[in-house]
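Here the complex is missing a single protein chain, while all its other protein chains stay put.
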Amino acid sequence: MPKLTIDGHEVEVAARTNLIEAARAAGVFIPYFCYHPYLTVVGQCRICMVEIQGQPRLALGCATPATDGLVVKVETSARAKEAREAVMEFLLANHPLDCPVCDQAGECLLQDHSMREQRDTFTTHMAETRRTFPGYERRLLGPHIVQNQNRCIHCSRCIRFTQEISETAALTYKSRGNSEFIDTFDGRAFDDPMSACAADVCPVGALTVREFRFRKRAWKLSSTPSICPGCSIGCNIFIDHHEREVHRFTPRENPAINATWLCDYGRFLADSLNEQTYLYPQRRAAGHMVRAEWGEAIAALALELRAARPLRVVASANLSNEELFLARELFGRHLRGELAVPLAAGEQRRMRNGKGEWLHAADPYPNSLGARRLGLNVVDGEGLSRFLYGGAGLTLILDAEAHPFLAGAEALQLLRVGATAVWMRCEHPLAGVAGWLLPAASLASDEGTFTSSTGVVQRFAAAFSPPGTVHRMPTGAMSPECPTIASPWGPPGEARPLWLVLTALARELGAPNLDLASPAEVFTLMAQTDRAFAGLEWEALGGLKLDESFRERQHVG
Amino acid sequence: MEPVLLRARGVPGSRSIATYLAAGGYEGWKRALGLGPDAVVKEVLDSELRGRGGAGFPTGRKWSFVPKDHPGPRYLVCNADESEPGTFKDREIIEHDPHQVIEGIAIASFAIKANTAYIYIRGEFVRWATILEEAIGEARAKGLLGTNVLGSGFDLDIWVHRGAGAYICGEETALIESLEGKRGFPRLKPPFPAVVGVFGKPTVVNNVETLACVPHIMTRGAAWFASIGRPRNTGPKLFCVSGHVNRPGVYELPLGVTFREIIEEHCGGVRGGRKLKAFFPGGSSAPVMTADEVDVKADFDACAEAQTMLGSGGVIVLDDSVDMVAVADNIAHFYAHESCGQCTPCREGSDWCADILDRMAAGHGRASDPDTLLRICRFSSEGMTICPLGDAYALPLSSMVNKFRAEFERRIADATPLPQKRLPVLPWTGPRPGFGI
Partner (left out) sequence: MTTRPLVVATQETTSDVKFDKTMEDRIADVLRRYPTTRAALLPVLWLCQERFGWISPGVISAVAERLGESAAFVEGVVSFYTMYYTSPPARYVLQVCTTLSCSVCGGRELVDHLTAKLGIGFGEKTPDGSFQLVGVQCLGACGNAPVIQINDDYYEDLTPKKLDAVLDDLKGRR
């Protein structure tokens, strides 16, 4: 463990740590553009130049390993500062400086560094005509990526990403020297299942994500740590949102699962979180759906549940561990109903972790392993059909999207026997057979844990409260969490996360041990009773502190 | 001095192996095989042979850096990517005496225990690549290369690998990248090629002329070699003289000869009886020298003392008819064209300098331009870039601005364009968008 001094701060780091990371540990920031912790070090942007005592030349922060007794000067070295200033002058000599119309502004490493170190002191000697790349200023590079080559600072992060991580090697430099530009083969579409990561790693606005461009200024966004719902790999993400609207997913660092990557499929599920067709509980009366209050719904459901013989519950691997646990305890153990978790095969997806290993998705659910570990009855489509075939006094479908079988004619036919209550968020054929239709909240308003395919229990936080939540304090003042002054109640509606509904039902059904106030409490109970969660603590479940996000956000550019 | 490296120049049929063998060729190779690798390295160390490619690094030391206990293959690469403006010596050696190079490669490969050697030759040298291939074929037919060379149990294959037009591939790590089939981007060092080189294996990259010296060291001994020139600057050196002299060409002279001797005695003085204005002592990457510095000794250390470098020994002589702004413009464009584009200072700076000089040449110079040039050069050199290409344009350009500042300032003050425009370099294959061949 080498011990070194950086700008007067002594720090001990693991062997082979480079100076950038060592300085970060010491609380000193060494700027960088081309360095990325999960890509090879190329040392070409030259902004990370630091002075090492006793060495005549400046050293690269990215390529110099920390060694014992090294005395490094970053902020305190006039020489290094001068060199960094010169590198900025070189980089900005041909940069368009179009920050006001650049969508990267606010999360641009070049801009950040300029603001941090230069402010109003920057001068340039550049008096020549700027280098431009006609035809490459606003070009669709692939289905998700827009390229503006004029802004490129030639850091080669995107190229290294396609060569080393996604392994498509779809991007390359063309030409050389100052004429060098980023392109695909023959200018064809940038075809890569993780293409948007190329925009993530781009430190400037040269590559931006088409879907997100000009939707929201980066500094308006709040980021909430969450888990990608796209498949069982469980990539760590930030839900970037503003005023109760999800604008994008960005990868959140987790070396064991997704490093700092996210596949395009998962990333572009973000928009689907904003869909909310059903806003109020509804009940079927004389063939028509009529709006009901939650209190009425819960009381009526409790009555039906008590009477139901038999009771069948279709749970879902889209539900959190806490929700599955509550369902198991309440419907299975307390009411002696039958539970099934249907799993469907999905498209093959894969993700690269920080060690460069590929993780493969077995199915398209974020919590299939959690369902298994909770000992729930996991069935396939055929099993689900058999499960529903027997008919029931009452069938609960906790998630309409649990299995594609539920949208088919066969399922609808089977469900005409007995009463059915369905939780759903978006349009679904099950609405036609449901006796009770209960609005579910999206992942962005839910809280809980998923168990990833590698067996890691990961927490996701609620980005904003579900629709219709009142943002007034008991005193009548606006809550500090109020998303918008225009509408202190948020969008209308009363969709609620499932755990909340299940705890309310537990109270109604006389299971006070399950009448818990938060997913945290559910988790604590679960950790006491289930071996799969034994020893785990809610607070200790990884990486949800927002202040840790700084580094990740820097890395993903 | 009797010619050593160029002894075959003018001899009829000098390229054939028969002529070479008749002149005592491949005796050094046989002696080396008898001595064993360590003794060969020792001999070359003792000869104080320094690399002739530009950096002047002691060759024996470079060889000794190859890890002794490394399992698996090692490689020797002969750098024949001769692209430094003003340098044309390797071509001369290959043209007249290719076996000298082949023998040198064989001995060096043996010294570092490499069983495969590559000759990386610049793409334009089609003719000389063919000559080398023929020579390799001849040597192989005589059992001097191939498996179990001369019954020694040592195997050696030599392959000729053609570049495709990139000055930067003369830099050893860029050459290695190019040899591996990639863009010629110089690598970050460390690790040095002697430890992690081509295909990730220990590799020694030596210049053609360096390797051509090796057979002579083996046959005539380190002491003989070290007796030529002066201490630490030993051996014969090929000087390539071009530009405004009466007899341009390649001259083989001992290190330590003065530039005055080279220009006035060997090359017959400045062409047309004009006055010497300036000269580049070692290719266009070396800081320029004025007529007053003509008595500096042409060797590694003396040039370093004079704040320039011997480089590859390419002496470019300029008479008083040239305009230094035009010279600076020309070489700035060379480096802007040849910058690989990795490092910010070199990529942006080389083109920036070229643009400034173009503007100055067009008569639109600004008073601040010389200082801007100096600033760009200062922050492109001395470790600001991965490879020395930053220094390669920064040092000569800044030396020109410093030593001929008055001329630059006059051009700016007069605001007149140069009489002749710079010749453009086209095509720019793989162009900026919108350009064609």
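A few notes on this one:
A and B are the chain letters, set down in written order, and residue numbers restart from 1 in every chain.
In this section, a contact is a pair of C-beta atoms (placed from the backbone, for glycine too) under 8 Å apart; a residue touches a chain by one contact, two chains touch by 3 or more.
All values derive from a computational prediction rather than experimental measurement.
Of the candidate positions B:Ser14, B:Ser47, B:Ser64 or B:Ser83, contact with the hidden chain is made by B:Ser83. Residue in contact with the omitted chain (choice from B:Gly165, B:Gly268 or B:Gly363): B:Gly165. Only one residue from B:His244, B:Lys297, B:Arg359 or B:Arg411 touches the chain missing from this view: B:His244.
Residues of subunit B that touch the chain left out of the display are 73, 82-88, 91, 122-127, 157, 159, 161-167, 178-184, 199, 240-244, 248-250, 284, 314, 316, 318, 322, 327, 330-331, 334, 337-338, 340, 420, 422-430, 436-437. For subunit A, the residues touching the chain absent from view are 162-163, 168-176, 183-186.
The rule we apply is simple: only the chains that are shown with their structure count from here on.
Every residue of subunit B that touches subunit A in the complex is listed here, in rising order: 166, 183, 188, 336-345, 347-352, 355-356, 359, 366, 368, 372, 375-376, 378-379, 382-386, 428, 430-434.
For subunit A in complex with subunit B, the residues that touch the partner chain are 41-47, 49, 57-58, 60, 63, 83, 86-87, 89-91, 93-94, 125-129, 131, 133-136, 149, 153-154, 156, 173-181.
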